[in-house]
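This is the structure I have questions about; it appears just below.
Note that one protein chain of the assembly has been removed; the remaining protein chains are unaltered in position.
By written order: A and B. Residues from 1 in each chain.
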Amino acid sequence: MTGITSSTALWYASRATGVVTLLLLTAVVVLGILVNRQGRLPGLPAFAVTGLHRNISLLAVAFLAIHVVTAIADPYVTIGLAAAVLPFASAYKPLWLGLGAISLDLVAALILTSLARARMSRRAWRAIHWFGYAAWPLAVVHSIGSSADARNGLVLGVLVACVLATAAAVAWRLAHAAREVPRAGRAAAALSRVSARKAGL
Amino acid sequence: MGKRLRVDPVACAGHGACAELLPELITMDEWGYPIVADQPVPHGLQREARRAVAGCPALALALTRVA
Partner (left out) sequence: MTDSLTLPPPALAAGGPPRGLLRLLPDAGTVPVDLRAHLAMHGPLRAPGGRDSLLREVAAAGLTGRGGAAFPVARKLAAAAEARPAPVVAGNGAEGEPASSKDRSLLWIAPHLVLDGLQLAAGAAGSRSTVLYVPRNERLHGRLAGAIAERAAAGMDAARVELVTAPDRFLAGEESALVSRLAGGPALPAYRPVRGLPRLAPGRAALVQNVETLAHLALIARYGAAWFRSAGTEAEPGTMLATLHLADGRTSVVEVPLGAGLAGLLGLDARPGPAEAGAAGPGVPSAFGPVQAVLVGGYHGAWLPAAEAAALPLANAALRPLGAMVGAGVLAALPADRCGLAETARVARYLALESAGQCGPCFNGLPRIAAAMEHLAGPRPDPRARADLERWTGLVTGRGACHHPDGSVRFIRSALRVFAAEARLHEQGRCGGTDPRPFLPVPAGAPATDEDWS
C-alpha cells in the first residue's frame, strides 16, 4: 500500500515538474529571442529581460533535475540513471524518453557554456547557444509521447500555449532577420536613411 | 591602480543594460551605444560595476586594471 502511494507520488511529481519545466523552457526561449532582438516587455528595463532569461533558465534546470530524479526513483517504471543523459537507454518508452535525454543534454551544454562564457570564444558560445532552438522542440515532443497527460485537459492547454508562444516569438525573429541589413551594409543603410531625411528638409 | 570600465565596441550591440545598471558612470548616446566615463571606478560603485559587467547580454563590458 505504502509502496504504491509513494510510487504514485513520485510519478505525479515527475509529471508535474515536467510540465513546469516545459513552461519555464518556453519562457526562456521567448525571453532569449527578446534579448537577442533587443525587444522589451512592458514595464521591464533591458537588464531585466536579460536577467529573467538567465534566472528562469536556472529555475528550469532545477525543475528539470527534480523531474528526472523523481522519474528515475519511481519504481513503477524502469528508467535508469543513464537514461537521463544517454538517449534511448531507457527500458520504459525508450524513444520518447530518449528525446527528453537529448533535450537535457542540450540544456546542460547551454547552461555550462553560459556559466563559463568569459572563458570561451564568442563564436563557440554563440554556436552552442543556437542549440537552444533544438532543445525546446525535443522537450515538447518528449512531453507528448512520454505520458498521456498531454493529450487532454489542462496539460494539453499548457502545451498548446507554449507552442503558440514560441511559434510567435520565432516568427517575429525570422521576420526581423529577413529585414536586417548585413554588417557590411550598415553604414550605407544609415547613409540612405539620413540623406532621405535631409532631402525632405 | 584603479579599475576602469571598457566597452568592446565590436561585441556591443547597444542593448543598454549597462547604462540602466550603472547610470553614474555609463550614459547612452543618441544611437543607444554606451559612453563610459574615462575615470577609475570609485570604491562605492565597484559592486554595481561588477553587476553591470555581468548584466551585459553581449559580454561587451569589462572591468580592467589600467596600466
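FYI, contacts are C-beta pairs under 8 Å (C-beta built on N, C-alpha and C of every residue); 3 or more make two chains touch, one makes a residue touch a chain.
Just so you know, these numbers come straight off a predicted model, no measurement behind them.
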Touched by the hidden chain, restricted to displayed chains: A, B
Residues from chain B at the interface with the omitted partner, ascending: 6, 8-14, 29-33, 35, 62, 64
Footprint left on chain A by the chain that the document does not show: 182-188, 190-191, 194-195, 198, 201
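In this text, only the chains that are shown with their structure count from here on.
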Contact set on chain A toward chain B in their complex: 35-36, 38, 45-47, 50-51, 117-118, 122
Chain B residues within the chain A interface of the complex: 11, 13-18, 20-21, 55-57, 59
